[in-house]
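Some chains have been omitted; the remaining ones sit where they do in the full complex.
Read from first to last, the chains carry the letters A and B; within each, the first residue is number 1.
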Amino acid sequence: MSKIKSIGVLCSGGDSPGMNCAIRAVVRSAINAGLDVYGIQRGFSGLLEGNIKKLDVSSVGNIIQHGGTILQTSRCLEFHEADIRKEAAHILKRKKIDALVVIGGNGSFNGTYALHSEHGIPVAGIPGTIDNDISGTDYSIGFDTAVQTAIDAVDKIRDTASSHERTFIVEVMGRKSAAIALHVGVCTGAENVVLPSDTLNIEEIAKDVKRGISRGKNSSIIIVAEGEKEGLSHRIREELKNDHGIDSHVCILGHIQRGGNPSGIDRFIASGMGYIAVKDLIKGEKAIVTAYRHGEVVTVPFSECLEKKTDYLPQYINLVKTLSI
Amino acid sequence: MSKIKSIGVLCSGGDSPGMNCAIRAVVRSAINAGLDVYGIQRGFSGLLEGNIKKLDVSSVGNIIQHGGTILQTSRCLEFHEADIRKEAAHILKRKKIDALVVIGGNGSFNGTYALHSEHGIPVAGIPGTIDNDISGTDYSIGFDTAVQTAIDAVDKIRDTASSHERTFIVEVMGRKSAAIALHVGVCTGAENVVLPSDTLNIEEIAKDVKRGISRGKNSSIIIVAEGEKEGLSHRIREELKNDHGIDSHVCILGHIQRGGNPSGIDRFIASGMGYIAVKDLIKGEKAIVTAYRHGEVVTVPFSECLEKKTDYLPQYINLVKTLSI
């Protein structure tokens, strides 16, 4: 069995802070091992357009500290089609790219795994999404930075909430994923957290806010995961007002959560993942994901990382509530 | 003419980062000069409720670095009524508070000046509002921190915008004031800035975005001052989409701009203003505002600082446009 001599790397799906660290680790580890490395611009869309260039060690100099991704990224819906993947496989062969590293979420992982299954191309997935919702790994790159950005924002909002004795509803990212909201809730001393899987319970939120006021708190913060339907926070504000006479303000943190310099955790894990992805592809692995499990970066079969993780640990809700009494 | 022996201090209107620095400077300067100092909680509302306590040097220890205000603040609409101000004057006299320092915006300044005019109470105003829109002073406390917070947010959005080749519409605070939007526009390399006083010109925004794309830019940022009618940014997004086929995302920065640790500039100017306010009240001044003019903290007649400043320097728009070609 012949060894791989070259490797391609791309980012796919939403960007997340730390992708640059993973790219840097892939490129330098591969060059250090004697491989050629190709950067594929704009995800699978760029691959299909042949938007590919050879990278050297300097290509990834001075990027470890920057958010975003120098390779850019895209959501490529047509990659769900087998024909399109066949074309991608041809392009990779024509460009003499023997293996592919894909940094992205579980949507991108599904396409990557299909590409491997159908065309035999060795692939490594590096989990990169701020939602931390990929099955098979405890962590995906960008989550810590996103949580930190949201925490910093809520800390600022707490300043003004306390100065005015106000209630704020702060909406964080998470269409289906509770992870950001739960962590931000614990870390900011929020009075309540509303999660995508929950049935909205305005009575309870109102009770928490009123209890806080009655024991002398000068502000309340409710953290809301955005959920799948736009407008949740505004709906909560209106119901708090109409049904419980509670005035509140809405803050939607939005896209600031995707950017910013990657945190230490994200840099560290992304560096380890990029390094091990290349190492294992060189060893002859065919379809792996660099997962974070039990506090360590390991590689696991690609097939374990294709689902969206929607569960969360209910004890954290309890933690939020107990600690904000 | 008898000298003042005690001083009260309160915050009024919206909170702004640096108010704590001003409070600290007032308290320590006054105590250093042998005066008694009283902290009035929650603005004029707190004054009317007698929510007043004597402060010592330790009361303001370790607050210089924190956003918000330890005295809290409020908007007290009833203070527009002469009867209510009369009551306030009585309370001040009963509490033996000889002079009053008010940290706030021009709405609060109007009430303060009326209190002085009608009841002879010596007053000093310290300009504190993130909007920097008080007549008679080039600067009001909190503006630099608010601008910095917005810049940091746009820097993060730029990361994700560049990674996805996207256009973002970022809404900053400023109902009538162009100041934050203009500064953020210059400092983030925005492609265009929409100001409260402008007639909305979607054609021009679309032209700027398209020019940027055609010359190879991988992202565009439009900074929008919120204006007086909610929903401006969403309206711009829809018109860009419908009339010009341009996809864009909206980010409304909101209340994060009010909080956060005060910047060096805000700490420095607030400290100087608190110091000079007390000094001049002790000297016998009756109605002054600590203004920032030509790069210096000075005191000016209160009557010069009662209006909302709505003008801005049009050359900055030109600067934004020239520098983002």
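Keep this in mind: a residue touches a chain if its C-beta (ideal position, glycine included) is under 8 Å from a C-beta of that chain, and two chains touch if they have at least 3 such contacts.
Note that this is a predicted model, so its numbers are computed, not measured.
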Whole-assembly copy number, given 2 chains displayed: 4
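In the analysis below, only the chains that are shown with their structure count from here on.
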Angular offset of subunit A relative to subunit B [C-alpha, multiple of 5 degrees]: 180
Residue ranges of subunit B touching subunit A (in the complex, touch as defined): 11, 14-15, 17, 19, 42, 66-69, 72-74, 149, 153, 155-160, 162-165, 168, 218, 249-256, 258-260
